[in-house]
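Take a look at this one; I'll ask things after.
All protein chains of the complex are present and in place, except for one that has been dropped.
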Amino acid sequence: MMKQGAKKEQIDLVIRGVKEAGLDPRPLHGTERTVIAVIGDERKLEKDKFKALTGVEKVMEVLKPYKLASKEGKHKSKVRVGDIVIGGERVIVIGGPCSVESEEQIIAIAKEVKKAGAHLLRGGAFKPRTGPYDFQGLGEAGLKMLAKARAATGLGIVTEVLDPRNVELVAKYADVLQIGTRNMQNYALLKEAGKQRKPVLLKRGMWATYKEFLLAAEYIMSQGNREVILCERGIRTFETHTRNTLDITAVPVLHELTHLPVVVDPSHATGIRSLVAPCARAAIAAGADGLTIETHTHPEKSVSDASQTISTEEFIQLMKELKAIAKAVGREL
Amino acid sequence: MMKQGAKKEQIDLVIRGVKEAGLDPRPLHGTERTVIAVIGDERKLEKDKFKALTGVEKVMEVLKPYKLASKEGKHKSKVRVGDIVIGGERVIVIGGPCSVESEEQIIAIAKEVKKAGAHLLRGGAFKPRTGPYDFQGLGEAGLKMLAKARAATGLGIVTEVLDPRNVELVAKYADVLQIGTRNMQNYALLKEAGKQRKPVLLKRGMWATYKEFLLAAEYIMSQGNREVILCERGIRTFETHTRNTLDITAVPVLHELTHLPVVVDPSHATGIRSLVAPCARAAIAAGADGLTIETHTHPEKSVSDASQTISTEEFIQLMKELKAIAKAVGREL
Amino acid sequence: MMKQGAKKEQIDLVIRGVKEAGLDPRPLHGTERTVIAVIGDERKLEKDKFKALTGVEKVMEVLKPYKLASKEGKHKSKVRVGDIVIGGERVIVIGGPCSVESEEQIIAIAKEVKKAGAHLLRGGAFKPRTGPYDFQGLGEAGLKMLAKARAATGLGIVTEVLDPRNVELVAKYADVLQIGTRNMQNYALLKEAGKQRKPVLLKRGMWATYKEFLLAAEYIMSQGNREVILCERGIRTFETHTRNTLDITAVPVLHELTHLPVVVDPSHATGIRSLVAPCARAAIAAGADGLTIETHTHPEKSVSDASQTISTEEFIQLMKELKAIAKAVGREL
Partner (left out) sequence: MMKQGAKKEQIDLVIRGVKEAGLDPRPLHGTERTVIAVIGDERKLEKDKFKALTGVEKVMEVLKPYKLASKEGKHKSKVRVGDIVIGGERVIVIGGPCSVESEEQIIAIAKEVKKAGAHLLRGGAFKPRTGPYDFQGLGEAGLKMLAKARAATGLGIVTEVLDPRNVELVAKYADVLQIGTRNMQNYALLKEAGKQRKPVLLKRGMWATYKEFLLAAEYIMSQGNREVILCERGIRTFETHTRNTLDITAVPVLHELTHLPVVVDPSHATGIRSLVAPCARAAIAAGADGLTIETHTHPEKSVSDASQTISTEEFIQLMKELKAIAKAVGREL
């Protein structure tokens, strides 16, 4: 769209630029301005260059900048982790502590969540902490404990990777690689995860629009790994009573924009234990394909995120509520 | 809390100020700073004055600044509109068009929503529009049409009031006075609504924290009108794909902070027709006491908010889904 | 813009709708979608109705929805208050307390700000307070005190009006009517202010986009009052260290979008006394036409906003700094 009063040579420059990119320009001379419509795959255009031309007011996009992640014309994807299918009829639940603390701890919790009906086990060995003096996780020792918990329960392991140098190491133990909110635009890490043949649970950056979220998924997919699970985990808003604001609408919006499965993390979104259950129920009612929930046999002793971790007793109760909601929306859990 | 290195006379000034307000100051001399704890009803203190004193770092609140709206020690309130109880076991649904357009339109829609099981009828006669050249509503003529729709269906009327000079007029026709998001801190209007003996549906300002929302309710309640229904309708965030971001967590948070009933408006929160149903289901799953939903027999002909208005056919289908969710959380609809 | 795979009859419906509005539709059939360009004054189209049609993906605006406030083709406006010109070469400063407290207080402060070189006097007689139990202002008695301060110093008066029923009363005493941030979309108040023949200082809603801000100005202007001064006063963001976040970029952006003068309120934007001076300097460096600053002879005794009010000594010092900045950007103060 040209500015009001743009000169003929400025308009011609845009038209020439569109032609040079192999596309078909169609100038529309309105009563107040000229708009140049473009026929063809506009993704070939470097839009930013056009914005920089004198006389150009703005460049409006028609096509989406992501392709592999885009819904257009595709069926909903299913991501498989062993027997577990994410994105199918069944709603899946990933349960476990924030951090792996010890072999006993993780095995005890794994058994409890298994008994309650969870499908996968979560637990951090590498922890992203806001302050450098906070507990940073047990590292590879923690990964080994997770592997033992898997052996003891049969539950697949979801665990976070923070550093591109650790992707192979984590992939050796994990069934699903988790990329956290702070790293949603850590492109070195995304590319490395894209080279693995393990599903990736990608958390939305707390500042990220849907478009940016899907472009981050596109980074992983463009490296060859199509097994991406999107996770809404709260965005940053002016409301500080809760840790973040759960964007529940992300669930149906993402289902419209992408074929990838969508899960929700009510623990990090709210940061408050008593809010986890209502938000988990809401997520399934909104159509989420799964949930990831922090739970601990002794939440008050959890070394991190204690205030948002529910007890395994509460987890068992919540699973019952979730089954009822899943049924009400025509799914199972 | 004093600044590091605050002087004795600065500390003494704070202590004296607390005493003058009839409260009991308890200075705590820490390793790095002094903090002056205050015993008594801190709401008597003008906190802002203390913040302005030299040597004061900040003032931290212990008590909540609202009293009548506060949960502490109170049962959940029930607001009655004729036979309809908001805040009880039953989840209630307010359905109807954005604007009253004609007698035929509002009566036809009223009959449809009644048939689908809605409990109250919504419809705007005075419309707050972002631009001065947009349709501003039919005014009193619209109120009269709403009254006819009530006569035809028995449904109570929920309609917005924009101007303190119109509160009495609107109250003459309406069963519930609605105060919109833009007017959440229109104190002249809040006070006028507080003098009526009609329930008030107060929508959250799209910029308002929970605390500010409850203080707006407190304005109405402090004038004598205790019949306030809170309505979460989306907040403004960086995400612009949807009109606003539905803060689903507001539902359980408000249930913790206040005894007032809480309803959700998925139509304005999302601004997109296809997102209304999933967000409505999520709201009930999260514990909302009700919903307000825009519906029209011919959405594409609606004079306002057409893109977020569902058809009455979709409304009927949605009511079925909502009944299932309500049952799953142990309620009826 | 139509959805991918939109049917011919859906496209035809849009084309027909555009024609019915007296405009000229130009369908562009792209490789993936059809876009229907519209030639003519698109403001005649009810865009929302088109969004609601089946097969329509979105509606993109080319023209701005405000006309009177728009820059296009216009010189910068000057608003006159007695001898003072806002929007000219000279940067103007509005100084004074948050609230009028007593005749002595407002006259003493008026004399100080006059001596320091301020051009107008501010002070609230009707106060919008977040809580109903806070001091609400002296009302008409306060307006009379302001009039006395004007008589004593010759400074024109800027004071807030909250209620459409008080607009005439406030206009009787004030030289400039102030509409506060909370009331930026209080349309009853905007319209009433638009009927006066007094300049209006319109503060940006803390949630409002530039477009919404200019549409609020358009409301006033569409009633016949073209004397509008825009005031950036901080927007609500996730950062809560300061009361709001001063959007300094609003100054040059608004100068590009509108011919109306733009002033900045660093006191409310920051809420912290020590930040007022640097932000005031920044505002003038960014091209603001003026400032409104809270100052008091005894800030710590101020009945409201004490923590952001600077002393008159600090005000005198700040005026010197501001003169230097004004000179550096080729203006006077």
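Each chain carries a letter (A, B and C) given by its place in the written order, and its residues are counted from 1.
To be clear about the criterion, a residue touches a chain if its C-beta (ideal position, glycine included) is under 8 Å from a C-beta of that chain, and two chains touch if they have at least 3 such contacts.
Just so we're clear, the structure is a prediction, and the values are computed from it rather than from any experiment.
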> Looking at C:C279, C:I293 or C:M319, which makes contact with the chain not pictured?
Replying inline: C:C279
> Looking at the whole complex, which of A:E103, A:D163 or A:E314 touches the chain that is not displayed?
Replying inline: A:D163
> Just one of B:R26, B:K115 or B:K320 touches the chain that is missing; which is it?
Replying inline: B:R26
> Since one chain has been left out of the picture, which residues of subunit C touch it in the full complex?
Replying inline: 207, 209-211, 235, 237-242, 245-249, 251-253, 256, 269-270, 274-275, 278-279, 281-287, 321, 324-325, 327-329
>> Using the document's contact rule, name the residues of subunit A that touch the chain not shown here.
In response: 43, 46, 48-49, 51-54, 65-66, 128-133, 162-165, 182-183, 185-189, 205-207, 212, 215, 218-219, 222, 236, 273, 299-307, 309
>> If the hidden chain were put back, which residues of subunit B would touch it?
In response: 1, 4, 26, 28-33, 35, 37, 39-41, 60, 62-63, 72-73, 236-238, 240
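Operating definition for what follows: only the chains that are shown with their structure count from here on.
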>> So, comparing C-alpha centroids, which chain is the farthest one from subunit C?
In response: A
> Measuring from the mean of all protein Cα atoms shown, which chain centre lies nearest?
Replying inline: B
>> Distance between subunit B and subunit C based on Cα centroids, please, to the nearest Å.
In response: 26
> Whole-Å distance, subunit A centre to subunit B centre, using C-alpha means?
Replying inline: 31
> Residue numbers in subunit B touching 2 or more other chains?
Replying inline: 207
